[in-house]
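In this view, the complex is presented without one of its protein chains, the others remaining in place.
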Amino acid sequence: MSTLRPQGPVALEQFNLMKLTITIMVLVIVVVFALSFYVIVKFRRRPGDNKVPVQVEGNHKLEIIWTVIPIVLLLILGVPTVQSVFGLAKDYSKDDNAVQVIVTGHQYWWEFEYPQYGIKTAQELMIPTGKTISISAKSADVIHSFWIPSLAGKIDTNPGSNVNKMYFSSKHDGVYLGKCAELCGPSHALMDFKVKSVSSDSFDRWVAGMKEPGQLPADAAISDVFQKQCLTCHAVGDKGLQLYPNLTNIGDRETIGGILVNTDDPKYKNEGSTYDNLKRWISDPQAVKPGNSMPKVDLTKEQIDGIAKYLSEYKQK
Amino acid sequence: MSAHSHLDGKLPHEPERATLEGRNKVLGFWLFLGGETVLFGTLFSAFLALRDQVGDGNPTSQELFKLATVAIATVILLTSSLTSVFAIQAMHRGQVKAMQNWLIVTVVLGLAFLGLEVYEFIEYTHEGHQFSTSAFSSSFYTLVGFHGAHVALGVVWISLLIGQVYRKGLTVVTAPKVYVAGMYWHFIDVVWVFIFTVVYLMGKVG
Partner (left out) sequence: MAHAHPVKRHTGLMDWLTTVDHKKIGILYLIAGGFFFLIGGLEALLIRVQLWKPLNNFVGADTYNELLTMHGTTMIFLAAMPVIFALMNAIVPLQIGARDVAFPFVNSLGFWTFFFGGLLLNISWLAGTVPDAGWTSYVPLASPTYNVDKGVDFYVLGLQIAGIGTLIGGINFLVTIINMRAPGMSFMRMPMFTWTAFITSALILFAFPALTVGLVALMFDRLFEANFFEVAGGGNTVLWEHIFWIFGHPEVYILILPAFGVISEVISTFSRKRLFGYSSMVFATVLIGFLGFMVWAHHMFTVGLGPVANALFSIATMLIAVPTGIKIFNWIFTMWGGSIRFTSANLFAVGFVPTFVMGGVTGVMLAAAPADFQYHDSYFVVAHFHYVIVGGLVLGLFAGLHYWWPKMFGRALNEFIGKLTFWTFFIGFHLTFFVQHFLGLMGMPRRIWTYLDGLGFNTMNLISTIGAFLMGLGTIFFIINIIVTAAKPKNAGNDPWEDGRTLEWSIPSPAPEYNFAQTPLVRGYDALWKEKMDGNEGMSPAEPIGPIHMPSPSILPFLMSVGLFIAGFGFLYAKNDWNNAFVSNIFGNHIVAGLGLAITLGCMVVRSLKDDHGFHIEPEEITGKGVKA
């Protein structure tokens, strides 16, 4: 996920600018360090040395040199900077060839809405590889910042009608880590999300899958509890409310709550199977993400097991 | 050296600059007004950024502002600035009595201005324009209220100075105080000119 390994043209352009600046700056540092060390060693006071050095007032030629050289260096840096500023500000939000995504930051989760397809998802941004993704970013509460280090630099999500635009694309299929980069409360550190870049075909299939009618748990008792306790905030397909993360096809996602990584081979404290992660989350959401809006729902152990099992198996057909 | 050596003798032409303390005070006050300029500049920027955020159903500036009252207040405050100039001129001529009288006129005009402002604010709140109504109302009351508080402080300050000069006479200690109070009064007058233009006139035109 590093900015040093760009996986798309926007991050690559930024990386090239970073390389240019780093090169110039390393040059400056080398010159200053070399001069400093030379001076410190050469002109140190030896024992018994009591002479008074010549009191030089200054030197116009030198002063001009170290005024002009930095200006030249800054010009070398300034020109591509300005070009890139305007290049990256290009607005694709009216472009039908681009995939439009409305990103909304919430304490502490990400909502992704695809107005072209009429679908909403959460925590996992699905994109077709190679296509331009046009982002409109806003916030439902406090300021967050939308950042996918290996694909593009960040943009703040402001509250109110202040919508920010940016774009990016991914060159290869893969899963990229995204982060919130603006302090937004206790769980700011845990407000991760994933970007899943897939082929156009898979993307289309995913879109179709998201539009399928919602599937309820097969077990009638669990289904009842799920509708009463969960769908009052969440949604699956066309059922439930869209106030909080949409759960459609949650079994396919890379993470639960953006932070509990789903894997059959858990190595770290935040990893586990989808089923275990769901159980862990539903049992005590506040322990996973302090300060988030989901309360500890009043469920029996069997009900939690049932819901976790149902959700972990809720996958795209 | 001491302030008192001038007590019985004639005061110099510019008594406010006769001592180093006096010169320090005048310079320090100029700088202070520089800081105050930034303060009001920021308040103006905040007001300009928020003045269109009236909110649904709340009175707009066009409906609210009554230019007549504000124009009278403006004339009063501008006049008070003039009378404070007369006071300083009287001080430079060494006419203590005249200086005090002009200062009293200045204070009275300041009070009249404050009275009008309070009346205006009460009217506005009756029309549903309260401090917490909208971003427009909050920034309006904060900007105009800050200025009003400055006027009130000036009135108290100049009144105290009148008393001081009455007791101690005009000396190289009291003269700089009167002088900087005069500077302060001009400053709040200039700020008001901007408030009148930016808040009221521009608010009325929309």
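When the chains are written out, they are named A and B in that same order, and each has its own residue count from 1.
Simple rule for what comes next: a residue touches a chain if its C-beta (ideal position, glycine included) is under 8 Å from a C-beta of that chain, and two chains touch if they have at least 3 such contacts.
On a predicted model such as this, the values are computed, not experimentally measured, just so you know.
*Asks:* Specify the residue from the set A:Thr121, A:Ser187 or A:Thr248 that touches the hidden chain.
*Replies:* A:Ser187
*Asks:* From the listed residues B:Val54, B:Ala90, B:Leu109 or B:Ala175, report the one that touches the chain absent from this view.
*Replies:* B:Val54
*Asks:* Spell out, residue by residue, where the missing chain touches chain A.
*Replies:* On the chain A side, contact with the omitted chain comes from 1-4, 11, 13-15, 17-18, 21-22, 24-25, 28-29, 32-33, 35-36, 39-40, 43-45, 49, 51-59, 62-63, 66-67, 70-71, 74, 77-78, 81-82, 84-89, 107, 141-143, 145, 147, 149-150, 152-156, 158-160, 162, 164-165, 177, 179-190, 192, 259, 261, 267-270, 290-291.
*Asks:* Can you name the residues of chain B that touch the chain not displayed here?
*Replies:* Residues touching the hidden chain, for chain B, are 1-5, 7, 20, 23-24, 27-28, 31-32, 34-36, 38-39, 42-43, 45-46, 49-50, 53-55, 131-139, 142, 157, 160, 164, 168, 173, 177.
Heads up, the rule we're going with is that only the chains that are shown with their structure count from here on.
*Asks:* List the centre-to-centre spacing of chain A and chain B in whole Å, with centres computed as mean CA coordinates.
*Replies:* Chain centres of chain A and chain B, defined by C-alpha means, are spaced 52 Å apart.
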